[in-house]
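Before I ask anything, here is the structure I am working with.
Missing here is one protein chain; the remaining ones are kept as they sit in the complex.
Chain IDs A, B and C follow the sequence of writing; residue 1 opens each chain.
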Amino acid sequence: MNYSELTQRYFETAPGAGTLGPGAARGAAGSRAQGTWVQFELQIDAPGGRIAAARFLAFGCPHTIAVAAWVAEAAVGRLPQPALPEGVQALRRRFDLPVEKLGRLLVVEDAWLAAMADAGVKS
Amino acid sequence: MNYSELTQRYFETAPGAGTLGPGAARGAAGSRAQGTWVQFELQIDAPGGRIAAARFLAFGCPHTIAVAAWVAEAAVGRLPQPALPEGVQALRRRFDLPVEKLGRLLVVEDAWLAAMADAGVKS
Amino acid sequence: MSPDAARAPMTAPVYLDNAATTPVDPRVAARMAECLTEAGVYGNPGSDAHEFGERAAERVERARAQVAAAAGAEPGEVIWTSGATEANNLAVFGAAHYYRDAGRHVVTARTEHRAVLDPCRELERRGWRVTYLVPDSGGGIDPGQVQAALQGDTTLVSIMHVNNEIGVVQDIAAIAAVCARHGVARLHVDAAQSMGKCAIDFGAAGVDLMSLSAHKVHGPKGVGALLVSRRRDLQLQALQFGGGQERGLRSGTVPTHQVVGMGEAFALAAAATAEGPRVAALRDRLWQGLEAIGRVLRNGAAQNTVPQLLNVSFEEVEGESLLAAVRAQVAVSTGSACASAAREPSYVLRALGRDERLAESSLRFSLGRFTTPQDIEVAVEAVAAAVARLRRIAGA
Partner (left out) sequence: MSPDAARAPMTAPVYLDNAATTPVDPRVAARMAECLTEAGVYGNPGSDAHEFGERAAERVERARAQVAAAAGAEPGEVIWTSGATEANNLAVFGAAHYYRDAGRHVVTARTEHRAVLDPCRELERRGWRVTYLVPDSGGGIDPGQVQAALQGDTTLVSIMHVNNEIGVVQDIAAIAAVCARHGVARLHVDAAQSMGKCAIDFGAAGVDLMSLSAHKVHGPKGVGALLVSRRRDLQLQALQFGGGQERGLRSGTVPTHQVVGMGEAFALAAAATAEGPRVAALRDRLWQGLEAIGRVLRNGAAQNTVPQLLNVSFEEVEGESLLAAVRAQVAVSTGSACASAAREPSYVLRALGRDERLAESSLRFSLGRFTTPQDIEVAVEAVAAAVARLRRIAGA
């Protein structure tokens, strides 16, 4: 398996891996038993405010970890929205994801949507 | 194919290859078309006397040539007899002949017997 | 350890994938080089019309004797092949087809190499019945299982000696005894992984057919042998027809340098009796280091495994990420990557009862003649760091 330079870098550094603790909005998707599980925690200080901090956890392939890390990083400073900071197809291109791995991206998206729902953002 | 040292030597030197010309007793056996042909010519000076000279011609494998040459050489000085100077089995051992080549020795023997018959020696 | 120094400016990974293939021993490479160019023994060993051919044939026969001696066989029992894959195919198809009138049932195991399983599947397509034995959780096949699987029309049993993924060793002599009692069933043993790892005695074990490979034991790739027992007048249908080489069982020009390499590799392995304990100590150190990581499972019965192999599953770690995290430091095989393009959880580990996740999150460490204590330390450190990091990312 060859990974793009960006995938490799986010997989290796995994910025934002971890949790924020009580008070953060949290959402997860997938399952470890199925091979891919992702969780996001977002800190939104004021209702209607921007995302102040974001963390992720991921059990999955390097692409899954890299994309989750990138999404968490990209989330900071944005207004909470039900859409990912970047759409699934754009992420696929950005990380040069093989087509058979598209399912993993959908898990990332589902985890994001779950976190948004937890934060009270309507989709 | 590996040849014994004796076979190799008689094949390479082929002493006595040739003919004696008119007056010699001559006998041949086998056929070129079948792959083995041998001829002996013997010079017997006085009736009932010894073999004074012997020559052979041979078309055949190295064993055939070597044995014919050896027989011609061994014949000189002997009394003409219907038997080869040495029997077929003894020759086979002497030249370390593979068993499937026994037929070639019989051609040598037949040529010898034909030459004896030509010399008037009864078998 | 650099596979291509010019291309690898960073330190090359430690090579712990000797069960996939091994570097050729320099002594073996030297013998091979003698059989290539104009200055060497380059004749066709089948050319009996001149000394170039005869010299080559001498080398081939010397190599045959070396392989026979190392494996406990007679030289006349060694049939050269292009590797253990071909040897396995020749054994399975060759015996099944030759004895087709005696029956069309074959017994093998789920944990066999694909070079046995795939021919068995093909036999099924051709109308044979195949019984696939399931090993115990340690990977062992009980001779009693073989006994129970034999039917009146079983003509072939194919059970490997040393498993290539977990290193478990089967009791071949006991299985051979079961087949001998049956009378009709012939025993084929895939011993591609055995040489240099576990003693092989073809004759004493009473085996009918045995596959060998050179490149698993510091010999060249692309050469192997099938041992065909002469004691029982075993017959085979050839797979490949032509010049009639190898008693008509395997036509094709015999590649002198290749079989010479195999002969030398087998002779060296047979002579290297101190190698087992040395490697076992390294393997033990490796296991000790990995076990300390915590939540790791050893695959295959530890007490019945060759020293060169250690297969470990890491809980709460995803397989592909584990490989990606260690591959810059350690070259190993995983339970999810396999030689073929298909990426599936190892069917061998699945047969032992491991779930899909644990099968995928396994690493096979395979040691060889050139493995050093330093290699082991690098591997332990790299794997420990990777597992810790991935577990942290997974919140596990």
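In the analysis below, contacts are C-beta pairs under 8 Å (C-beta built on N, C-alpha and C of every residue); 3 or more make two chains touch, one makes a residue touch a chain.
All figures in this text were calculated on a predicted structure; none of them were measured in a lab.
Student: Relative to the complete complex, which of the depicted chains are touched by the chain excluded from display?
Tutor: B, C
Student: Out of C:A331, C:A351, C:I376 or C:L390, point to the residue that touches the absent chain in the complete complex.
Tutor: Spelled out, the listed residue whose C-beta touches the missing chain is C:A331.
Student: Given that one chain is not shown, which residue among C:P119, C:G167, C:G300 or C:P345 touches it?
Tutor: Of the listed residues, the one touching the omitted chain is C:P119.
Student: Which listed residue (C:D48, C:E291 or C:D355) would be found touching the missing chain in the intact complex?
Tutor: C:D48
Student: Could I get the residues of chain C that touch the absent chain, sorted low to high?
Tutor: Contacting residues on chain C, toward the hidden partner: 1-5, 7-8, 12-13, 15, 17, 20-26, 28-29, 32-33, 36-44, 46-53, 55-56, 82-83, 85-86, 88-89, 113-115, 118-119, 121-122, 215, 220-223, 239-245, 251-258, 323, 327, 330-334, 337, 339-342, 370.
Student: What residues on chain B make contact with the chain left out of this view?
Tutor: Touch with the absent chain occurs at residues 1, 3, 11-12, 14, 17-19, 32-33, 35-37, 39, 57-62, 65.
Convention: only the chains that are shown with their structure count from here on.
Student: Connecting every touching chain pair, does the picture come out as line, ring, star, complete or other?
Tutor: other
Student: Between chain B and chain C, what distance separates the C-alpha centroids? Give it in angstrom.
Tutor: Whole-Å distance between the two chain centres: 61.
Student: Need the CA-centroid distance for the pair chain A / chain B, whole Å please.
Tutor: Centres of chain A and chain B (C-alpha means) sit 100 Å apart.
Student: Could you tell me the distance, in whole angstrom, between the mean C-alpha positions of chain A and chain C?
Tutor: 43
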